[in-house]
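Here the complex is missing one protein chain, while the rest keep their positions.
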């Protein structure tokens, strides 16, 4: 099994969720993160003092999937999260040794 | 070493912490995440407009443990986080190449 | 490629970011987490009722880097995040199978 | 003005000033976290620009002289408003009315939320004040509509119907938010909404009971009415919710309170007894359905200015035609249908509202088209997707 | 009522209305983020339902006629309350008292937090108002307790002792929260608590000084007392904290302020000089220990309604027996022990509170048992674990 981790733009989360559902994924976990990268952040101005906020709000999407599904899922994320502008984010994949569903104790693909 | 990642119900965090401590784990990292899965979310109603909130508040618990400990820890989480209802969450395990304690530079099991 | 995950003190994030930039890293993802460990938390007192807050605010920094860079990056984090006091945090490393840039579809080191 | 009445008018004016921040929080809490500061700014901007315009020219045009349609220039720059004469009563009244002038355009901000350029709003507010608020105010208070006998105690027609219909015109030019109505966003901070609601109700006692411009029995009745109508409307709204949708909600309570306050505004000094409960209850019931109209009609009134202020104001204004009771007030106004007054007053109420609606809608529409053709009224799609706070104000609400 | 006094009563009434939202934020901030909206709703619900019940029947039963135990039906639907007579004074008074009626049951919400079904609360409030608040109010203001000479300026016995002991009865029937007392939850938003505290103190000037029902020396003294007692109590509370627990806290300051305000409420128009400092200081000291009683006694009074309102109200009410000074007020009331009045007044104070406690506790207990046996008073365990906001109101505080 693989863990796919995607950093995406917050406004894209609905699209990504739809694409993942379409790709047969039935679960995922999302968290709010702040990203630093090429996109570069923005400047805020308070009483004439400029603050350079280099971190940009992003969402992290984590999905555990079956090995065969992995590339379909990655492609689905990449396509649905793309706007073509800097800061669209990254996707990475790591190997999961085991997955367990807490409720039932089922393991592996069963647990998804 | 293994990284155990668990998605649990927020109201279970104290139980999980207790179980992990009992299992000999002395450190862990918790974050607030939103989950999408079978549990399905809920509906909110604002001035008669319904919003379907598909994401459910969850906590993510991350623990790095020694390989031998891994299954004890997983079992401890699974048992302590279980309510038997849909949405209890998942646990997954990945392989950690190295762990370092920032304060001392100790590595591996020493660093836990 | 490797994923370096570091749990650090919130007040150290600017130093870590500077050190990573100096080490040639151009992107990272940061999230707010709560840590449990030796550092032990603190006690709050509300109307004479004590609450033991065992979780301490921490930041999690995640960076995907090239295998060769990995140890330079780890060292940079360890050095910049160290205060020498309990609770400085941990760094761990896992193996990344693949990394993709959403915007362009580039893969691997190209995608960083 | 006796000292007691002056004290009452002054504190009432302060209460009405406080309502605009209250409105900002009420709207801002309902908005998304990435647009809340734009919403607050649209409201606070009104209390910055309107007072200046008001004392320079607005008051004079709205109240100067005895014209039927528009005032004159006698009081430019507060000229000829005495300080000591009448124990400061005149001056206090000018300030009190200035607070009303400030909150009226602010009401519109809830409709245009999440997509209007702040620069366009910055021009819209003073222009709308002079072109729409000022003439309608004159018609109602000292012009042809008031003279014909229509009643508007604290600004049902002049303020709520007016701002409500202007909100509709504004969003028709502005267009819908991207994704609306299929995507929606729940309020980012309900506690902020409830803070706003608390301030609004508190301030509204000044708005309505202060409009007696004296500490007397009429003020006391307007006060009581403001208390009862808000409660009745809020209660009806959450009861409907409970049985229609399954849950009584905070936003329902808040919306009902505001709807009741809006509806009693025009009637506050003319009705008594159980009338405020009935007026509030009817307004709560109707508005609680009216906020759904936008989905059917397809106009994107983001925070329901039309459904609450236009509809609520109209309901209250027309109900005066039924409940007005001059006997209880020793008043020189017509009686409503239930007190033997026939249809005359109702007809006048209808006429006054039609006049205000036609003028407000058409001039606001034209003004928005003009702004659209010149400086543009909408932010870019990217700004809309990523939030107006950073793009328009270089600020983030929460760090 | 002269215009100055009417202005004072009207603004005081508005201030007291504002206190209920203030109380909602004070309690809501202390609550967890997943229950805050339920808390706000319990409070706002009081200002929706009580005004309606109050003018329909409550006021008449609480103040009509000259009965010793209960009023009559003379003023149903505000019947016979003149608008213009007495310059609106009567009407303003009815509204002013209605604000008190609304906040009294709201006080109880802090005790039953996090586990009471909203439907049960929705029935509890109007029933409790008529069965408990109304008779005790009549006894104290115009009935046998007041006639015997006991003193209660702005509602120490009638409101705080009453609501505080009712809170105890309610939680005894309702039972403890799951996990209490071993698990606990710190306040989810201390800034919200402090917003509530600020509003409460501000509003309490109307509550206490408005109870003079005139703009006169007694009102000024009640105002001064409201200022001083709150400050002294807050100061004592944080000093105790500093030396007992190591830190002076915001919640301590807030709790002390409220305890001082509660304690001075019954005494505000009868004491002067340093008495408010002493009364506030004693109340701060006692309440700061009294909030710990629940852990020993084992009743789960979530947000310390008993420890602050019951205890604070009782302390203030009994201290009148020492500090009341009719000479300073040209007043027709008995002197306290320190001003040569003997034990008589203290005995009357004790009797009045015992009477209120017995009635309030037993009727509230019975009412809660009745609700428990019929519609049920507690949410399901799952709702309790996951939060009442979503389950009871289909809303989330922050998105």
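Note that the chains take the letters A, B, C, D and E in the order they are written out, and that residue 1 is the start of every chain.
Just so it is clear, a residue touches a chain if its C-beta (ideal position, glycine included) is under 8 Å from a C-beta of that chain, and two chains touch if they have at least 3 such contacts.
Computed from a predicted structure; not experimentally measured.
Note on the chain not shown: across the whole complex it touches A, C, D, E.
Although one chain is not drawn, the whole complex shows that of D:37, D:57, D:278 or D:291 it is D:37 that touches it. For subunit A, the residues touching the chain absent from view are 44-51, 53. Residue-level contact of subunit E with the missing chain is found at 2-5, 7-8, 11, 15, 32-33, 185-191, 194-195, 197-199, 201-202, 205-206, 209, 214-221, 223-224, 227-228, 231-232, 234-235, 238, 245-251, 253-254, 256-257, 272-274, 277, 328-330.
Within subunit D, the residues in touch with the undisplayed chain are 2-8, 10-11, 13-15, 17-18, 20-22, 24-25, 28, 36-37, 40-41, 44-45, 47-52, 55, 77-78, 82-85, 87-89, 91-92, 94-95, 98-99, 118, 122, 189, 192, 195, 199, 215, 392-399.
Here, only the chains that are shown with their structure count from here on.
Taken together, subunit B and subunit E share the touching chains C, D. Here C-E and A-D are compared, and the pair linked by more C-beta contacts is C-E.
If you average the CA atoms of subunit B and of subunit C, the two centres end up 18 Å from each other. Inter-chain centre distance (subunit B to subunit D, centres taken as mean C-alpha positions): 50 Å.
Multi-chain contact residues of subunit C (touching two or more other chains) are listed as 31, 94-95. Within subunit E, the positions touching two or more other chains are listed as 394-396. Pairwise chain contacts in this structure: A-B, A-C, A-D, B-C, B-D, B-E, C-E, D-E.
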